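After the structure tokens below, expect a handful of questions from me.
For this view, one protein chain was removed and the others were kept in their places.
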Amino acid sequence: MAITVKFFARLREELGMDEVQLDFVAGLTTQQVWQNATRQEVLPAKTLVAINQQYASEQSLVKDNDEVAFFPPVTGG
Amino acid sequence: MAITVKFFARLREELGMDEVQLDFVAGLTTQQVWQNATRQEVLPAKTLVAINQQYASEQSLVKDNDEVAFFPPVTGG
Amino acid sequence: MAVYLKNGLFDPFKEVQQHQQQLEANIGKGQYGASAVFIGSMRDFNEARNVSSMTLEYYPGMTESALEVICQEAKEKWPVLDTLVVHRVGDIQPNDSIVLVAVWSAHRGAAYDANRYIMEALKSRAPFWKKETTASGGHWVEKNTPA
Partner (left out) sequence: MAVYLKNGLFDPFKEVQQHQQQLEANIGKGQYGASAVFIGSMRDFNEARNVSSMTLEYYPGMTESALEVICQEAKEKWPVLDTLVVHRVGDIQPNDSIVLVAVWSAHRGAAYDANRYIMEALKSRAPFWKKETTASGGHWVEKNTPA
């Protein structure tokens, strides 16, 4: 009964963590997972969210065993 | 006092000549040079014309020592 | 259709040639008439004036699948015979190749269009993040340049 939360790039550096395990609580959105994981009220503007390596929204619901990731706008290529 | 007339590709094959020298006559257009060189009344449709290796029109005037070329639509690349 | 992430220098022309040989082995020679290749490389100036090096972070697993989805979309939109994407990760020096996109098709329009589609989608959706190092320290690149 857990979820994995990952942070990348600037977010990873600013939060000082790249991955954290949280107990699973039914009915949470990614936005609420962010709050629980970081103890920050709001997602920084333009933060991108993925669930199980697919893009998702702040309102997407998180299921048990999900991998939730937060990262800044991408800058590859 | 001469001009050079060149033919390329299908025109070259159909006319059976790739280059001919004509006496220079002042005031001729490329269309008239075609007539003098080939003894054909009209340029085949879509024929392209160049004077001194620059695109020209059927009405362009030909000067002494000019190189006039006639060729079909290009198909490179 | 192939996607590779490389931690270390790669030679984009060698990659294209090798992939093309595989393609010819698979579908026969004389099948494609057009190959469009794009190579993005690291300049020594960007948001900061003098960039001495760069680190490319990525999201193992998601980055690969995002690139595969993008290439699949291109194949659905245009009559493409094959695609190749190679992208650097890790530490990068100026003038190194960062990204290679190659598309093979029968006619040029599809090759050009699909190649550019893949590059634009990669720039906006593939999880990569650049951190540039200059004399004054490191900073994250805020956003990609528009096309």
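The chains carry the letters A, B and C, assigned in the order they are written, with residues numbered from 1 in each.
The rule we apply is simple: a contact is a pair of C-beta atoms (placed from the backbone, for glycine too) under 8 Å apart; a residue touches a chain by one contact, two chains touch by 3 or more.
A quick note: this is a predicted structure, and the numbers were derived from the prediction, not measured.
Chemist: Taking the complete complex into account, which shown chains does the hidden chain touch?
Modeler: Hidden chain, whole complex, touched shown chains: B, C.
Chemist: Of the listed residues C:Tyr32, C:Tyr59 or C:Trp129, which contacts the missing chain in the full complex?
Modeler: Looking across C:Tyr32, C:Tyr59 or C:Trp129, the contact with the absent chain belongs to C:Tyr32.
Chemist: Contacts of subunit C with the missing chain: which residues?
Modeler: These residues of subunit C touch the chain that is not shown: 13-14, 16-17, 24, 29-45, 94-95, 106-109, 111-112, 115-116, 119, 145-147.
Chemist: Under the stated touch rule, tell me which residues of subunit B contact the chain that is not displayed.
Modeler: 6, 8-10, 12-13, 48, 50, 53-55, 69, 71-77
Convention: only the chains that are shown with their structure count from here on.
Chemist: How many angstrom lie between the CA centroids of subunit A and subunit B, rounded to a whole number?
Modeler: 72
Chemist: Where in subunit C do residues touch two or more other chains at once?
Modeler: Where subunit C is concerned, no single residue meets two or more other chains.
Chemist: Could you list the positions in subunit A whose residues touch two or more of the other chains?
Modeler: There are none in subunit A.
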